[in-house]
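Notes follow once the structure below has been shown.
The complex appears here minus one protein chain, its other protein chains still in place.
Note that the chains are named A and B in the order they appear, and that numbering of residues resets to 1 at the start of each chain.
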Amino acid sequence: MTIADPRAALPRTDSAATRVSDVLWRRPTLLLVLLLTPPVLWLGIIYLGSLFALLLQSFFSIDHFTGLINYEFTLRTYAELFTPTNFDIILRTVTMAACATLASAIIAFPIAYYAARFARGRWRAVFYIGVMMPLWSSYLVKIYAWKLILAKEGILTWALEKLHLLWLLEAYLSLPVVGGNSLSVSPTGTFIVFVYVWMPFMILPIQAALERVPASMLEASGDLGARPGQTFRHVLLPLALPGVVAGSIFTFSLTLGDYIIPQIIGTSRLFIGQAVYQHQGIAGNIPLAAAFAVVPIVIMGIYLTIARRMGAFDAL
Amino acid sequence: MTAVRFDHVSRHFGDVKAVDGVDLDIAEGEFFAMLGPSGSGKTTCLRLIAGFERPTAGDIRIFGAPVADLPPYKRQVNTVFQDYALFPHLNVIDNVAYGLMIAGQPRRARHAAAEAALEMVRLGGYGRRKPSELSGGQRQRVALARALVNKPRVLLLDEPLGALDLKLREQMQEELKGLQRQLGITFVFVTHDQGEALSMADRVAVFNQGRIEQVGTPEDIYFRPDVPFVADFVGSSNVLPAEIVARLTGTACPAAIRPEHLRLAADGPLKARVTGLSFLGLTTRVSVEAEGNRFTALLPQEAPRPEPGDELALTWAPENLHLMARDA
Partner (left out) sequence: MHSDRAPLSLKLAAGAGLLFLHLPILLIFVYAFTTEEKSFAWPPPGLTLKWFAVTWNRPDVWEALQLSVKVAAISTVIAMILGTLCAAAVSRTRFFGRETISLLVILPIALPGVVTGIALRSAFSLAEIPFSTWTIVLGHATFCVVIVYNNAVARFRRTSGSLIEASMDLGANMFQTLRYVILPNIGTALVVGGMLAFALSFDEVIVTTFTAGQQATLPIWMLEELVRPRERPVTNVVAMVVVLVTLLPILGAYYLTRGTDTVAGQGK
């Protein structure tokens, strides 16, 4: 053997980096621990620690006379959630989340379907950016834009006036439950803004699910005599369902926890998020605020369990 | 001199014994093949030599020096990866020059060496291209050049021809063999293709379930398998179970016989029934069943052709029956 080894010619003294590297190679677990320690410490202490502190507080109660927190384990605060006023808040929020999710799915589906099946080349990019831009646009600006639109003197009233359809809006606003003084202070307004702000989160998961449906499967269905409508109903829709469920996780969870939209556009009736905010801020009733905050966690826990059963996690 | 020595080496992943008590000697300058089905431990052995895995037990020596504490970057060993593992962000010349760059060679010198290595694998002038612009065969040669430019004392090749089509494969087999002869480096070659192992290697180790079943020259492995697994996996030999062999020869051990050595006769000690025929050109392959065992015979063109369902007997020349005394 006469082949010169370039490494053999090098001086044998190792640099500090090489020595550290040697140790890490010999102990792969040490490397793993070093990689994981900072993020786990951060998330474990700051985030989980806070969540745990919150959970703990929900088992305390407040003395309604002194306004002081009574640091004794009790389920009384949770019982308070079921008083008519508070339960009403929960019910209203869940109903709104369900309605907004359903509407989002209906509006998002055609966009996702078109983007997944028909958009090619440049149009694909247009669709992609067309979804990403509103998704990432400033949350408050989006709400603000709708305040401009829904205001009494705003663009919607103006447009309906031009179309001589103002009577329609007035008739709608006079309806109970959904109506109000103007759209910007009606539950309908809240609903529209919820749908607008969270709907983009529905598009991408549906699109991802639809893209996984091979074209040959649709052709096979047509080949077997299904009309396009039947193919859609019996083949495409079931296959897209995990995507819809995955998207609904976002829309549902985000609606459930939001407290800014109903504060700016809507009635004075509270949603869960607002209740949390008010109880911890103005009322200083941290235990009740904590108990309220646990509600969306529990609801989402149930929701995610069902979603997982439906295979929605593969579509995320 | 021994290039690589394994002394009772094991590598366990939890309960899985990927490599289980392997002893191995690879001589310097040898073209050594590790052959076996997937999951048999051959690739893990290669990775143990390279230093990507550490043994759970046992001792590995490279040119006599224990390497237990030597990370890959301190071993005089280089690897050609199954997926080539070319750096996608570097062009071909910088890929090949990578090892020299790390070793601190100045740019001009390492590029000259890399260009020479590229010429050796007949890719001179391809240096400016990106790996993604090359064909599979070309990438394979770049990977080879990138390893060889460092002048390793042992070159490890992990199924290097696996992704190539048949024609390219045969061509590369010859080129690899030629390179090895020209450079005199020890090549350790992992493959699941027995044809490849037999045609290229000086010696072959047959792996099965984390153990080595047999080490020997291609002729040994092919004609004189030690155990039924080798007979079956390497040469698709017929394996006669021990009780039949005991009855016919008096020795109670399984025996192997190659399909081309089996003959059909009207009568004999081992009665057989023809179950299928297929015409292969020069030969005819006949499937037969005898005492619940299936055998394959390759009949020359001039031999009388049986019909499916014929009741015949199997015969062979005694010297072609290979007794496998070391039963598995």
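Some observations on this one:
In the analysis below, a contact is a pair of C-beta atoms (placed from the backbone, for glycine too) under 8 Å apart; a residue touches a chain by one contact, two chains touch by 3 or more.
Keep in mind the model is a prediction, meaning the values are calculated, not measured.
The chain omitted from view is touched by exactly one of A:Leu81, A:Ala151, A:Leu169 or A:Leu241, namely A:Ala151. Across A:Ile107, A:Leu166 or A:Leu241, the single residue that touches the chain missing here is A:Ile107. Interface note: of B:Ala27, B:Ala103, B:Cys253 or B:Leu277, the residue touching the hidden chain in the full complex is B:Ala103. Those residues of chain A that touch the chain absent from the view are 7, 17-18, 20-22, 24-25, 28, 32, 35-36, 38-40, 42-44, 46-51, 53-54, 57, 107-108, 110-111, 113-115, 117-118, 120, 125, 127-149, 151, 153-155, 157-158, 196, 199-201, 204, 215, 228, 253-254, 256-260, 263-264, 272-273, 276-277, 280, 286, 289-290, 293, 296-297, 300.
The missing chain lies against chain B, touching residues 50-52, 71-73, 77-79, 81-83, 85-89, 98-99, 101-103, 146-147, 150.
Following the convention adopted for this analysis, only the chains that are shown with their structure count from here on.
Each chain gets a centre from the mean of its Cα atoms; for chain A and chain B, those two points are 54 Å apart. Across the interface of their complex, chain B is touched by residues 1, 3-8, 10, 18, 21-22, 25-26 of chain A. Put simply, chain B touches chain A in their complex at residues 1, 28-29, 51, 54, 69, 71-74, 76, 100, 103-105, 150-151, 153, 183-185.
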